[in-house]
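For reference, the structure is listed below as structure tokens.
Every protein chain except one is present and positioned as in the full complex.
So that you can tell them apart, the chains are marked A and B in the order they are listed, and the count of residues begins at 1 in each.
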Amino acid sequence: MKGRVLVVDDDTALAEMLGIVLRGEGFEPSFVADGDKALAAFRETKPDLVLLDLMLPGRDGIEVCRLIRAESGVPIVMLTAKSDTVDVVVGLESGADDYIVKPFKPKELVARIRARLRRSEEPAPEQLTIGDLVIDVAGHSVKRDGQSIALTPLEFDLLVALARKPWQVFTREVLLEQVWGYRHAADTRLVNVHVQRLRSKVEKDPERPEIVVTVRGVGYKAGPS
Amino acid sequence: MGVDREGGVRHRSGRAVVFAACGVVLLAGCASMPDSGDLRNVESTPRQDTGVRVFAMPPAEDAEPSEIMQGFLEALTSDDPQYDTARKYLTADAARVWRPERSATVLANGPSVVPDREPAGRETTGSLSYVLTGSRVATVDAQQAYAPADGPFRKKVHLTKDAKSGQWRIDSLPQGVVMGKTDFQRNYMSVNKYYFASGPTVGTTGQPVAVADPVFVRSKVDAMTQVVRSLLSGPTHWLGPVVRSSFPTGTALQKGVSGLTPDDRNTLTVPLNADASRVGQAKCTEMATQLLFTLRNLTPTLDSVELQGPGGRLLCELNEQDAESAAWQASAQRPQNLYFLDGKHRLVRLSTGDPTPATLPVPGPLGEGAKELQSVAVSRDEHTVAGVGADGRSLYVTSLASGGSLGDPVVSSQGARPEDRLTRPSWDAAGDLWVADRNPDAQKLYVLKQGAGKPVQVTLPSLPGRIQDVRVAADGVRVAIVVEKDGKQSLLIGRIENEGKPGESPSVLDLHSAAPDLEQVTAMSWAGDSRLLVVGVEQGGVHQMRYVQVDGSTIDGPAPAALSGVKAIAAAEDDRVPLVACSEDGIVRLPSGAQWQKVDKDGTAPVYPG
Partner (left out) sequence: MAGDSAASAPGRSGTRPERPVGRQGADPGRGRLFEGGLLQGGVQGSPVLRLFMRWVRRPLLPVMRLWRRNIQLRVVATTLLMSLGVVLLLGFVVIGQVRNGLLDAKVKASQSQATGGFAVAKQKADDEAASGGAGGATGSGDAAADADGRQSQSVIQWMSDLVESLSSGGAGAFDVVTLPVGDDSGGGRSPRGSGNVSPTDSVPGDLRERISDSTTAAQSYTRIVYKDGKESQPALVIGKQVNDPNGHPYELYYLFPLTQEEKSLSLVKGTLATAGLFVVVLLGAIAWLVVRQVVTPVRMAAGIAERLSAGRLQERMKVTGEDDIARLGEAFNKMAQNLQVKIQQLEDLSRMQRRFVSDVSHELRTPLTTVRMAADVIHEAREDFDPVTARSAELLADQLDRFESLLADLLEISRFDAGAAALEAEPIDLREVVRRVVGGAAPLAERKGSRVRIVGDQQPVVAEADARRVERVLRNLVVNAVEHGEGKDVVVKLAAAGGAVAVAVRDYGVGLKPGEATRVFSRFWRADPARARTTGGTGLGLSIALEDARLHGGWLQAWGEPGGGSQFRLTLPRTADEPLRGSPIPLEPKDSRRNRGLAAAGPARGGEEKRATVPVQPGGGQAPPLPAHAAIAPHLASVTPAVDPSALPGSGARVVPRPTGGTRHPGEPPAHGPGTDTYDARPDADGRKDPSEPGEAFRGR
């Protein structure tokens, strides 16, 4: 199990505490306190996961998130003190896979990190089709007419979850549990934002989705293949 | 923006000014009397009838005998159609016997009621007599023919008191009704019935000639139905021998018909009984013509009549134009020209339709003044003219076409004096020329068939004097003769009977006075189908011009405007044609609605064709 975690936080006390907890759980944390240096540190350490504070001196956390996401599909979990919808949605839209609101319990944090890291451990060879997309689960690739579409691991997981059971309608809660690993009810905005992002990548016309179809009042399902 | 709005406001205010101006103009139009506008028909409102009506009242309970008499006489002057109210004054027996339609006696001042002196007392016996007195003026017989009459009137009326009811009632009275002259004028009106002359027809077309037969009907009691019934029942006795009716014998209105009135189209539907339904179309047209002529002088607006057989079957229909082509009616003929002799004894004419008359010379020998003439007569077709020479000795007949010659006289008189010689000739519609020789020794009336040939002497009854003037009516079956005796003239109307056998001479019969109250008659002329215009003097009066009816009744309506020194007059049967007279001022004429106008200062002997 890979356990390299890059912690981007300006609060040294918190960073240190995070380090203590993460090490205690067997991760290898590395730290950076400045937003400007975050990207360089990311390139240098090649972490398996990034813990990112939203409010950073220098470069904003959201900006950092966007930069990292531009380079890599590595899971990003945001730490935020603001639980307001706007802040959360902005963060998620900039590419974060998950978020955790301060103050959090160490166990909760660890659970999220593990959930994000877990998926990379499932290399079952499998070929799925959804709409005109061909999904190679083991190869972690999505193709339309031979053209590869770049997806983050989370988006990929979301797509695979839908594609595996094309007959089933997934509620947001079920998706949260299956994709994000939440045990109990949490913020369904996560699902909404990621479905939007997924659509923007895989749909021909995001306004009229055909791959990921909304079932009003219930949730989502895979489009007809 | 500000500029834009400014412009908009100015624009709007300009429009407002235009609207305001239009409004002011419109209002100004409404506020003044119009001086132009649409053409509109004027609704004719019949003049209100101011005539007096007497409303008959049944006798009151326990009325005095004198009141019974009074009420009865009043009821006779009422509009009661069948005199039902008047009958209530009679006992039942008397009412059954009394025939009010039998006659009408016209008294000068109405009947005076005088108690008949009887030896018996009135109250005690319940029987009483009254005498109706008055001076008779005329009588109307059962055929509704008027006849002048004179002399005192005295008739006895007897009243009894009914034993049971104790009411006085009349149980004996003369037949017919009696009333004063003015009441008669108010209640009765003269209507011309039209029949066809049995002999003559119009020379050129062969049309039958309509003859007027005046009768008196009660004007306020369904006059139209009365007239129709009277027409159907045939001509009066006097005219009967010379006219025929186209209605088959027995023709009458269907049972129960009354209140005939024209409908909205001015068409009168006359339902006739079965006797009338078997005639042919030509006969039917004649019947309708008679009806239309007759009813038009009652209702001038009537346009057409429809004859209906039993069961509403249409027998025939006739309108005004058809009627004029079906029969010849004198009053419907409008003479085109007036003829007279100018100062140079030439025959000239002038158009009647011309408001500013200009005399035109007449072609032919008389127009060229070939012979000095005393009087002329132009035939009704205006082809032929007859003239009497200046000395009255000879009658010439010549054509009105140019180039003809005068020829020899056709009739000559041997009278000693000029006034003892030939009268003015006259033509009838058939084209016969009538002229009388006034020679006291051999007083004769001649007729020239078609204005030519040998003059035929007409048989005359014994005349009460010397013939002074003779005018044959247009229909050729009546003749007006002025007879002089002891310096007094009288106007007589006679019937011309033509036996029809060849060689048999026609005769004048049954002369009666048409103007009994005139003492002198200086001139006369037919002026209608049954009317004459006469210049004469009434007893104790002065010379005046007036119309007389052939039956001797006086005519309502105004006389022509007075004119002095009238020597001759000419009138046409059509009353729209101006009267013409020869007076001290020469020839003058009287267009309707105007004063006398001078036509020719030196002219004499004016005549219309006829």
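As a working rule, a residue touches a chain if its C-beta (ideal position, glycine included) is under 8 Å from a C-beta of that chain, and two chains touch if they have at least 3 such contacts.
Source: prediction; values computed, not measured.
By the touch rule given at the top, the unshown chain touches A, B in the complete complex.
Considering the whole complex, the residue from B:134, B:309 or B:528 that touches the absent chain is B:134. The residue from B:60, B:92 or B:360 that touches the chain not shown here is B:60. Contact between chain B and the absent chain runs through residues 47-60, 63-64, 66-75, 77-78, 108-115, 131, 133-135, 152, 179-183, 186. Interface residues of chain A facing the missing partner chain: 11, 13-14, 17-18, 20-21, 24, 55, 79, 81-85, 102-107, 184-185, 187-189, 216-217.
What we mean here is this: only the chains that are shown with their structure count from here on.
Separating the centre of chain A from that of chain B, both taken as means of CA atoms, is a distance of 132 Å.
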